[in-house]
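Note that one protein chain of the assembly has been removed; the remaining protein chains are unaltered in position.
Each chain carries a letter (A, B and C) given by its place in the written order, and its residues are counted from 1.
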Amino acid sequence: MANSKYAYVRDFELPDPLLPGVFMVLRIDGHSFHRFSEKHNFAKPNDVRALQLMDHAAQDLMEEYPDIVLAFGESDEFSFLLRKSTSLYNRRQSKIVSTLTSLFTSSYVFHWSLYFPDTPLVYPPSFDGRIVLYPRTKEVKDYFAWRQADTHINNLYNTTFWALVQQGGQTTTEAHSTLRGTFAKDKHEILFSRFGINYNQLDARFRKGSVLVREDLEEEKEGEVTKEAMTDEGHDEQPNIKLLNHGVIIARSLKLDWKKENTRKGKARPPKTKVVVLHCDVIKDEFWEERNGLLVES
Amino acid sequence: MANSKYAYVRDFELPDPLLPGVFMVLRIDGHSFHRFSEKHNFAKPNDVRALQLMDHAAQDLMEEYPDIVLAFGESDEFSFLLRKSTSLYNRRQSKIVSTLTSLFTSSYVFHWSLYFPDTPLVYPPSFDGRIVLYPRTKEVKDYFAWRQADTHINNLYNTTFWALVQQGGQTTTEAHSTLRGTFAKDKHEILFSRFGINYNQLDARFRKGSVLVREDLEEEKEGEVTKEAMTDEGHDEQPNIKLLNHGVIIARSLKLDWKKENTRKGKARPPKTKVVVLHCDVIKDEFWEERNGLLVES
Amino acid sequence: MANSKYAYVRDFELPDPLLPGVFMVLRIDGHSFHRFSEKHNFAKPNDVRALQLMDHAAQDLMEEYPDIVLAFGESDEFSFLLRKSTSLYNRRQSKIVSTLTSLFTSSYVFHWSLYFPDTPLVYPPSFDGRIVLYPRTKEVKDYFAWRQADTHINNLYNTTFWALVQQGGQTTTEAHSTLRGTFAKDKHEILFSRFGINYNQLDARFRKGSVLVREDLEEEKEGEVTKEAMTDEGHDEQPNIKLLNHGVIIARSLKLDWKKENTRKGKARPPKTKVVVLHCDVIKDEFWEERNGLLVES
Partner (left out) sequence: MANSKYAYVRDFELPDPLLPGVFMVLRIDGHSFHRFSEKHNFAKPNDVRALQLMDHAAQDLMEEYPDIVLAFGESDEFSFLLRKSTSLYNRRQSKIVSTLTSLFTSSYVFHWSLYFPDTPLVYPPSFDGRIVLYPRTKEVKDYFAWRQADTHINNLYNTTFWALVQQGGQTTTEAHSTLRGTFAKDKHEILFSRFGINYNQLDARFRKGSVLVREDLEEEKEGEVTKEAMTDEGHDEQPNIKLLNHGVIIARSLKLDWKKENTRKGKARPPKTKVVVLHCDVIKDEFWEERNGLLVES
């Protein structure tokens, strides 16, 4: 071959397999999303469209990669848990981190107009990704607890901050100053006494972030209202963007179309599950106890 | 902080710095692009729109990351050379490979409609990325020679193959059979004698791939025809997609707009260069001799 | 400083921490010990002096590094289990693997003359080391089972082989040929019927290898015969090298002397344990059940 004299350059490609038998968590973060959110006029303190778009990209990733068993998202970041025994891409680190971050990004841009029909994307956003290995279930639970505690802290701060600015007329400098040294209960008090906001009644999406898990398709029948869906922290019903959801459904159908081909002749049928978005607590044990298949290895 | 009891999970994040003082080559590859190209009816053996879109994404990457000094693309892959002394993201491997692959992907999806105005994107494509380190200039040159030799071999095969199929009426099985055991000169002969195709006169883009380098902005004045532009292997003039190029220019202007902000107050002005797309030979020494600043470290 | 202009070379030192929260197994192997054993006239199929010297070096390592909780040795190799949460040398891979392999080697050479008083060391032997990470207790148990099963297979083969050669008068070629395709029971039969050897009554050291664990010092009183010591697979009594053992005791006393200094003022007292050498089964669950503190993290 004409290129055989150059083929030695492949010798510089070094293997990078990740340790077997441990959980992988892939965390994807928006790159320079402070600027990105300003350029695209994201609502403060939370932009539901932007969050739903993140969820959508995360769902796409979970549908494409069955070895992702759980995901958690807040703000411009998303964490994905891959099962301990996954042999995805032979556990090659660069391959996994780059391909999954790429698909997440791609899906984000691809679905942008569904969630921001009136806000054209001004420039292509990017995300970084990293994989962290966790040997034990305790550490996995604590990882997700860490992210959700972070969601809580950030959201309480941001909600109070923007209330002071948007409703209280403070400058951002004044608002930061007002909040300096305050504890959680102080912020609750500011929200309630000054602005009549009961923090605990705000959308669970903002307070809890998004939790994506797989559920059996059979369990869900049209029209049925599950226990969770009736509660504050149940299924995401996305009532404010019904039209957008319609768009999502169309997009999903298209996707299902090309997915179908994958399953023709010889390929194992994918399990009859679907990825659902919850806004529930993952810090308490209940979440894990109800889903004990999540961490026990299969 | 409420999340401090969980913060220990960060101890599992391990450092992954790449060796200093060596060149990095990031190679990005389309993930399952055989299917992707069929789904989107890419022309055979080469789809100029798809190649230009790849170039566009590569240009975006080079404009965003000044430490990329050279790129080479063919088919659904692109290689980027980062200068030896780059301290991009403190040379953290996962950060670099994920962020750059993400931006490339993002740009690809973002600009899709400019190059495929009549072909909606059916699903979000993805790419994988990997970094290979090269200590010496010889190895860097040989790396790019390896990719361009690969371009040549693949394109000659594919061009002959599809001529046999599209113009010669062979089935794909017959065409593979016809080509089995043939050498380059045999394929040239088939193309010329059966189909009147002089391979060496085909678009240099297909035969040489795309070579992206930075050029001083001052050097290029409107209306001026540079030496390379007059030759077969010169600047890419993209004559077939004038309308699209118009679109590109609009997009670029938008992007320049948000780039501008980066350079306000205190930040170093970016060098007055632009990224150009060539389809020239990188195997012979001339390419490197004319650009001896490319590899000597600065 | 005069050397500050060169200090940048330290930037090339890259971190190499091992993942926290997983067991480390360090396996040390004799380098070219086939030649070494011939040069020093090791007895075939097993040289008890050489095995005891290995045990001694392993004991030294365990006494120096309290985070080693278990060791297993056979032939010219030894495996050491470090507890999951060890922070030895901040879990830096090169530091751990080099220092521990170095001390093992050093101790081997240092104590040589105790076990080979009439065989001067002809040249300095060396060992290689590697660390393998195991996330789960099951894998740790299976690792040690793997090594002990290997001991069994090798020793049964070697014992039969050398019986055929030394007692049966076969050449080594003939002996290999005799054993080709035989199963364990065939080898037992050859040993018993031709040479009157009941394999299961051979020294447990040869059949089981050496298992080093820590035992509470209080438990062992002079003159007391523990349960294990009475059985076939109990404590190593080393009856054949009483004189050497005397030497060992002297050496140990010297060592204890310099150890003592370590524990003066401020340093935590080492636990009152000592390292004992057993030749027991580690494949069955009993071993682990009796020592359930070995793997549950502390």
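Simple rule for what comes next: a contact is a pair of C-beta atoms (placed from the backbone, for glycine too) under 8 Å apart; a residue touches a chain by one contact, two chains touch by 3 or more.
Remember, it's a predicted structure, so these values are computed and weren't measured experimentally.
J.: Taking the complete complex into account, tell me which visible chains touch the one left out.
T.: Contacts of the unshown chain, counting the full complex: A, B, C.
J.: Which of C:Phe42, C:Tyr115, C:Tyr134 or C:Phe287 touches the chain that is not shown?
T.: C:Tyr134
J.: Given the contact definition stated above, which residue among C:Gln52, C:Ser107, C:Thr178 or C:Ser210 touches the chain not shown here?
T.: From the options C:Gln52, C:Ser107, C:Thr178 or C:Ser210, the contact with the absent chain belongs to C:Ser107.
J.: Taking the full complex into account, what residues of chain B touch the chain not shown?
T.: Against the left-out chain, chain B lists 19, 21-22, 133-136, 139.
J.: Give me the chain A residues in contact with the hidden chain, please.
T.: 11-12, 14-15, 17, 19-21
J.: Going by the touch rule given at the top, which residues of chain C touch the chain that is not shown?
T.: Output for chain C: 1-3, 6-9, 12-14, 28, 31, 35, 39, 60, 93-95, 97-99, 101-111, 121-134, 139, 142-143, 145-146, 149-150, 152-153, 184, 254-255, 258, 261.
Everything below uses one rule, namely that only the chains that are shown with their structure count from here on.
J.: Would you mind working out whether chain A and chain B touch using mostly the same residue numbers, over half shared, or mostly different ones?
T.: Same: most residue numbers at the chain A-chain B interface appear in both copies.
J.: Quick one: most central chain, C-alpha centroids?
T.: Taking the mean of C-alpha atoms per chain, the most central one is A.
J.: Hey, how far is the Cα centre of chain B from the one of chain C, in Å?
T.: Comparing mean C-alpha positions, chain C is 55 Å from chain B.
J.: Using mean C-alpha positions as chain centres, tell me how far chain A is from chain C in Å, no decimals.
T.: 49
J.: So which bits of chain C are touching at least two other chains?
T.: Correct list: 19, 21.
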